[in-house]
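Some chains have been omitted; the remaining ones sit where they do in the full complex.
Labels run A and B following the written order; every chain starts at residue 1.
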Amino acid sequence: MSLLRNVLQRCQRGSGLLQGLRKFSVSASCNQSSSVDVTVDSATGVATLKMQRPPVNSLTLELLTEMCIAVDKLDSEKCRGLILGSGVKNIFSAGLDIGTMYQPDEPRLREFWRTLQEIWIKLYGSQMVTVAAISGHSPAGGCLLSMCCDHRIMAEGRYTIGLNETLLGIVAPTWFQDTLVNTVGHREAERALQLGLLYTPEQALSIGMIDSISKPEDLENEANEAMKKWLKIPAHARHITKLQLRQSTIDRLVKNRQEDIDHFVNFIMKDTIQKSLGMYVAALKKKGGSK
Amino acid sequence: MSLLRNVLQRCQRGSGLLQGLRKFSVSASCNQSSSVDVTVDSATGVATLKMQRPPVNSLTLELLTEMCIAVDKLDSEKCRGLILGSGVKNIFSAGLDIGTMYQPDEPRLREFWRTLQEIWIKLYGSQMVTVAAISGHSPAGGCLLSMCCDHRIMAEGRYTIGLNETLLGIVAPTWFQDTLVNTVGHREAERALQLGLLYTPEQALSIGMIDSISKPEDLENEANEAMKKWLKIPAHARHITKLQLRQSTIDRLVKNRQEDIDHFVNFIMKDTIQKSLGMYVAALKKKGGSK
């Protein structure tokens, strides 16, 4: 049984109505503390989901699974808005966990990819208003998650954001590309993806990858202000409008999930890619980074 | 028989060659004066069509029908250019007539929507050069009509333009969206449509929704200047080029008209939407607006 279903059953603890400011945490395994921290403000119906997997919020199977569960739970609780942020200083998310892709356990690699597809599908078409509060670096999968949202605010500072997969010799899959093209247009996507560009907040703003820049200390506030503005719009009309614009992009993946998984797994397990990942892991270990 | 065909027959008064500056008016019913005012300059082959349905140029079935008839007539007279403007001060058009949609007569509502489709199809692919002279507010359907044109000039002032349907709880249909995406790109369309944004002339210019801003007193002149520039291009090559860029968008609706009408009518007749429209009508009556 998949990790997702497995944990989902453990977590079905009759959520009921929203009551006050409330935290819940979703843990994908019994031995580990949760990688996501969810707070719901029952007065506004707005949830805040913070990734909290130090040091760099690598997107592991567990973290992605917990995000899926949390979003399902918030949907079932009729939450109206979701602020996606980070509980780790200076980093939004470093992207996909390299450890899962290097010398992989194939079934786990497959589930990892399916879960990434799942959270993308859930977030990109979510009925909730979704605001990304990008409090630090946001390369690769971190950038992807933020682009699933309706609105993106990034903290000023020496942070960067972008789909830099090619730098590792990896190809961002078509649905990463579609998401980026929908955000910054075809030509900028060509440059961004081929060169693996990481943008400063100012650059990201100028190409439309983010919607505004805030001082780090104001980020939470501004995310809440943006949320208020979006929540003023009649929710049903807003969501149908969103789907009219995004559903065809979502469908391209939905019709093609198994093929996309096969494609990804075959690609990652190639000797050349494994070698490239190996060198990267070694470099990270020297710096004391990643896992 | 449809209103459109009905009036069309009454109006087939052997148009013949263009002669001098000439006005014609198209009335959709015998009891009403015309809602559009058409002037043709036979020296240039340029027609000016002004909506003139005070107080706010609401797009009623009659006005839309008259626009369709007028455009057909101008086509049959081999007019080369059409300037689309307003004869009502401070307003281009307030968009679709709420009165037709609130507590609707269903057959009439269906014909209303079919006629809106019709004028969009005619204008968006017109063989004429089409220039919108946006002399005032231009929300919703008013914005749509202007975006069907080849070139848009807006008067400076406290006017706004945009597809603000969601504010009323209404979803702009897919072909409104297609038109907007083709004009301002996918990401700005996401923001614009979900938030129901109404842009100032300066904002509209910066996102490419309009092509220039003029002083109100210069608007007519600048529209004529723009028209002259466009008319210098060999007409056949220009029109084929336009169709190569717009026909696939037009075809999406053409293949789908009946379904689109059913969808719209079902949506509008929902209790929740009727309630929302009812509150809006009440608010308008207080201000003494709309009909």
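Everything that follows uses one rule, which is that contacts are C-beta pairs under 8 Å (C-beta built on N, C-alpha and C of every residue); 3 or more make two chains touch, one makes a residue touch a chain.
As the structure is a prediction and not an experimental result, all values here were calculated from the model.
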item: Total identical subunits in the assembly as filed, 2 in place; value: 3
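Just so it is clear, only the chains that are shown with their structure count from here on.
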item: Of subunit B, residues touching subunit A in the complex; value: 165-172, 174, 177, 181, 185-191, 193-196, 272, 276
item: Touching residues on subunit A, where the partner in the complex is subunit B; value: 150, 181-185, 208, 211, 229-230, 233-234, 236-238, 240-242, 244-246
